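Note that this complex is displayed minus one protein chain, with the remaining chains in position.
And then chain A:
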Amino acid sequence: MRAPRRPLRILGVGLEIAVPIAVLVLWAVLSRDGSSFYFPPLLDIFRTFQETWLFTRVGSDVVPSLARLLTGYAIAVVAAVVIGVALGSSHLLRRMVDPVVQFLRAIPPPVLIPAGILVLGVNSTMKVALIAFVCFWPVLLNTIDGVDGVDPTLRETARSFHIRRRDRLFRVVLPSAAPQIFAGARVSLALAVIMMVVSEMVASTNGIGYFVLQSQRTYAITEMWSGILLLAILGYALNGLFLLVERQVLKWHRGVRAGSV
């Protein structure tokens, strides 16, 4: 996994920047005359974007959306890692709960919204709970796998050196399972964004999803597009942030993999 040669790398970075720009330019040119009601000129969308999101509606829509997303996501990750470590450490426990896990996981998430409204009401708690529920499974299953897959020699080494329980958990089991936990958490992050939007479309009085749906209903097509654009940017940024953290935490893992090729 050597880094590509310099000219190649420059070409890669160049393309990474050039392709999105080209797409935007194409979009701007094709939509320029505003002949289509559903596809307003890109520049109009940008203007609306600036008026709407910088920073008029940040407090009223973006912050509530992001707060729900991050709260639900954090609850899910923490709960899934804690429970996943417990389940991954015990074959018996795992076999007991496996059918339940598989069953609950099979529920298509949006279908839980009506039930959520019924039980928790049309409020933030419902949305946070929904996001948490959906994000929980990928992290849980990956944590179980990761914990179960800790190299037996590493476990025996810890045992023979009388490594304390807490160190064994935080310095052996969790780091060893970390690559898989992160893979699960990344999947969950994408799900969290989806669930945030969906839950705001069905039952909400604020949030980006709510805004997009309202705009569409009131034929504010440019506003609708600006909301979609914002969601894309947010999703992109969240993923980028996630990768940054992952890269830092799993530095060793990339090293191991690079070494074994």
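Keep this in mind: contacts are C-beta pairs under 8 Å (C-beta built on N, C-alpha and C of every residue); 3 or more make two chains touch, one makes a residue touch a chain; residues count from 1.
Convention: contacts and distances are computed from a predicted model.
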item: Record-based protein name (UniProt) of the chain missing from this complex, from "Sulfur carrier protein ThiS", "Succinate dehydrogenase / fumarate reductase cytochrome b subunit", "ABC transporter ATP-binding protein" or "Sarcosine oxidase subunit delta family protein"; value: "ABC transporter ATP-binding protein"
item: Selected residue (touches chain absent from view) among A:L42, A:I144, A:V172 or A:L234; value: A:V172
item: Touch criterion as defined above, residue of A:R9, A:R32, A:H91 or A:R159 at the omitted chain; value: A:R159
item: For chain A, the residues touching the chain missing from this view; value: 151, 153-154, 156-157, 159-164, 167, 171-172, 175-176, 178, 252-253, 255-256, 259-260
